[in-house]
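I am attaching a structure below and will ask some questions about it afterwards.
All protein chains but one are shown in place.
Moving on, here comes subunit A:
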Amino acid sequence: MGIYKIIIFSLVFLINIDARPISYSGGTTIMYKSDSMSNSFYAHYSPTYKYSIGIENVDDKFFNESYNYLRLTYLLNRKNTNISQRNLYFQSGISVNNTNNIFYGIHGDWETRRWFTGFGYKYVENSFGRDFKDRFIQLGVAPYLGEYGDLHTWVMLKSKTNSLTNNRSTYPELKFFKGNTLLEFGYSDKTEWDLHFMYRF
């Protein structure tokens, strides 16, 4: 199989997730996400490892609007063991353009070097009179265990629903990261292309 076929094959089975929504103390993260519902650029800063604050510019394709969220993500609970880490996060945002646009929710994950599970729930209120819920669950496995500094890869299965579009889609995904950079992208016949780029410094 040629390299282009491998790349295309990989693209078909990818989708975005919010990986590590809080950085280490003093860390700054920039993200770009694009899917069938919106494009967004999000920058956040973590004063401590327990929370991050940031601003997100959203180009909402569904409502054909653009707005900015002031966002907070807070680590509600973390359990570290020798082989795993478990996290539970609260996430929220309020639009600086229209304070009727808000969202809040939780998401959690548990991972070892080999296995990953995650879930998320997000409720979005808006001034368009069309509040909606986003939910997902996720399972993943690392096909190989790289050393520190190597290119790391995750093969995942994700199921997500959006009450606004009544779409439920379940499909495989891949995630790559190396150093300070994370890249996810994918395609589903229901949600079409997803892209997620993240850089941390």
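Note that a contact is a pair of C-beta atoms (placed from the backbone, for glycine too) under 8 Å apart; a residue touches a chain by one contact, two chains touch by 3 or more; residues count from 1.
To be clear about the criterion, contacts and distances are computed from a predicted model.
S.K.: As a check of understanding, state which of "Potassium-transporting ATPase potassium-binding subunit", "Heavy-metal-associated domain-containing protein", "Putrescine transport system permease protein PotH" or "Anti-sigma factor antagonist" is the UniProt name of the chain not shown.
M.R.: Spelling it out: the chain absent from the display is recorded in UniProt as "Heavy-metal-associated domain-containing protein".
S.K.: From the listed residues A:Tyr45, A:Tyr104 or A:Phe197, report the one that touches the chain absent from this view.
M.R.: In the full complex, the listed residue that touches the missing chain is A:Tyr104.
S.K.: Based on the whole complex, identify which of A:Ser84, A:Asn97 or A:Thr165 touches the chain you can't see.
M.R.: Answer from the full complex: A:Ser84 touches the omitted chain.
S.K.: Can you list where subunit A touches the absent chain?
M.R.: 19-20, 22-27, 47-51, 53, 70, 72, 74-75, 78-85, 90, 92, 94, 99, 102, 104, 111-113, 125, 145-150, 152, 177-180, 182, 200
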